[in-house]
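First the structure, which I've put down as structure tokens, then a few questions once you've had a look.
Heads up, one of the protein chains got dropped from this complex, but the rest are sitting where they should.
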Amino acid sequence: MSNIHVNATVNGDEVGFLCDPRETLLDCLRDKLSLTGAKEGCGTGDCGACSVKLSGRLVCSCLVLGAEVEGQEIETIEGMSRDENLHPLQEKFIEYAALQCGICTPGILVATKALLEKNPDPTETEVRYWLAGNLCRCTGYDKIIRAILDTAADMREAS
Amino acid sequence: MQYYTPKSFSEAIEISMEAKGITRFLAGGTDVLVQLRADIVTPDVLIDIKKIPEVGDILQNSDGSWRIGAAVPGAQLNEHKDLKAQWPGVVEAMDLIGSTQVQGRATLVGNLCNGSPAADSVPALIAAGASVTVVSVNGSREVLVEDIPHSPGKTVLEKGELISAVNLPARNTNGGDAYLRLIPRTEMDIAVVGCAVNLSVKEGIVSDARISLGAVTAKVTLVKEAADAIIGTTLDDKALTALSLAASAACKPINDKRGTIEYRTHVAGVLAKRAAQIAYKRARS
Partner (left out) sequence: MALDDQNKSNFKFVGTRPKRPDGIDKVTGRAKFGADSYAAGMLHGAIVRSPHAHARIKSIDTSEAEALKGVKAVVTRADFSKDIKFTSGKDSEDWNVLENVMADDRVLYDGHALAAIAATSALIARDAVKLVKVEYEILPHVTDVDEAMAVGAPVIRKGAPDKSVPPGLHENVVSYYESGHGDVEVGFQEADLIIENSFKTEATHQGYIEPHACLASLGSDGKGELWCTTQGHFKFQKVCAALLGLETSQLRVTASEIGGGFGGKTTVFIEPVALALSRKTNRPVKIVMSRTEVFRATGPTASTSMDIKIGMKKDGTITAGQGTFRLQGGAFPGAPGGMTAMCAFAPYALKNVHQIGYSVMSNRPKQAAYRAPGSPMAAFAVESVIDALCKKLDLDPIEVRLKNASRKGTKASYGPTFEEIGLVECLEAAKSHSHYKAPLKAGQGRGISCGFWFNFGGETAVSLALSEDGTVQISVGTPDIGGSRASIALMAAEELGIPYDHIRCTVADTATLGYNEVSHGSRVTYATGLATIKAARDAIRKLCKRAAEKWGIPEEAVKWEDGHAIPSGPNAGDFEPLSLKSITEKMGKTGGPIVGHFEATPEGAGVSFATHIVDAEVDPETGKTQILRYTVIQDAGKAIHPSYVEGQFQGGAAQGIGWALNEEYIYGSDGRLQNAGFLDYRIPLASDLPMIDTVIVEVPNPGHPYGVRGVGETSICPPLAAIANAVSQAAGVRLTELPMSPPRILAALKAE
């Protein structure tokens, strides 16, 4: 089969690309749209480094085919900050040293933003379980969780 | 690989009847894509069912029963307050699969059709007495969930057949269901043992029960002896012990990288007790 032409919206922008039916959304974001923020850590949906939002749902982009996103809306890490302002989560992660090597960071930020949109007041346990599919090998998660709980509190206060 | 997006079940059936080579239906893709990436199964024909009307709907019929479309992801089930209130065991079983991200895509039908003996949602569906609607060139028919698995990795479905929906019975007011599994970490693992219990309680006594075990037999089945052990009891310690023994006795597990025969057999008994206690509590509240 020849390549499939896909039209979608990424971070609010209309995009189009050609893909082999076997290519994943992750492959397409990275190799065709130059959006390399989503990472392939495992290719099997076990690590969450490829997390994006697809039509409002948090998903692993390695478990979605490029062909499947025709007409859909995708949000990636690249769309998280507005203009020159970082999202509060991004600011807090830097401040709290909630990242070391940073490879899992985009996935965790995308996943956490999705959590706080759904539940602005999560408990520590709820945050940990929501992020169970986002592996981090460097930090032991401690500073990540603290950054998230603190940001959630800030965001609740600001709203 | 040829990728198709039929707009109706009859179109999907037609494509699959004519397909040459390995054919897979695609709903959530959380098994199909993993197998594709790992070179375990490279479909020649991939039929994406998500553009078919109603596959993404959860409907409650007038008699209280439920119809869950084949492409409803676990996250959507978990967000449905009424379904979750009535069938918490089914919803929590599905919810345990993978991560939040996997939940955004994975479906009950996909979990069933992947044919893994360790599938989490299957014991819960069987315990609930669920059925699936199978569509083919011959029309549609209802099949009990426990009659779908054939052997590890295989279902009884033939070429040109696919499942359009999962049907859950109406929940009786004095009933409750629960699903537990044992995994080494807190999330993300394949069940080493899974146990689903669906029971009804009348004046403190278990009036009927359906118990199903996962990951301990070649295909997920109903364990009648385990149910018999608690029917007519108040789920006292004696009944729980009998339940535990019956559950362990029903196991025919394997040794593999996730657990030993001895371990699975023992834990099946432990989980059966614990799941029964949760279902009992839910039935009475």
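So that you can tell them apart, the chains are marked A and B in the order they are listed, and the count of residues begins at 1 in each.
What we mean here is this: a residue touches a chain if its C-beta (ideal position, glycine included) is under 8 Å from a C-beta of that chain, and two chains touch if they have at least 3 such contacts.
Worth saying up front: this structure is predicted, and the values here are computed from it rather than measured.
Considering B:Asp39, B:Glu158 or B:Glu203, the position touching the chain not shown turns out to be B:Asp39 (whole complex). Of the candidate positions A:Val10, A:Cys28, A:Leu109 or A:Ala152, contact with the hidden chain is made by A:Leu109.
One chain of the complex is left out; on chain A, the residues touching it are 20, 22-23, 27, 30-31, 34-44, 46-47, 49, 76-78, 80-81, 86, 90, 93-97, 99-106, 109, 125, 127-129, 131-146. In the full complex, chain B touches the hidden chain at residues 37-39, 182, 184-190, 192, 257-260, 262-263, 266-267, 270.
Methods note: only the chains that are shown with their structure count from here on.
Note on chain placement: the centre of chain A and the centre of chain B lie 29 Å apart, centres being C-alpha means. Every residue of chain A that touches chain B in the complex is listed here, in rising order: 1, 4, 21-22, 24, 43-46, 48, 51, 54, 57-60, 62-65, 67-68, 70, 111, 114-115, 129-134.
Considering their complex, residues 1-3, 5, 26, 28-30, 33-34, 36-38, 42, 46, 48, 50, 73, 75, 98-102, 104-105, 186-188 of chain B touch chain A.
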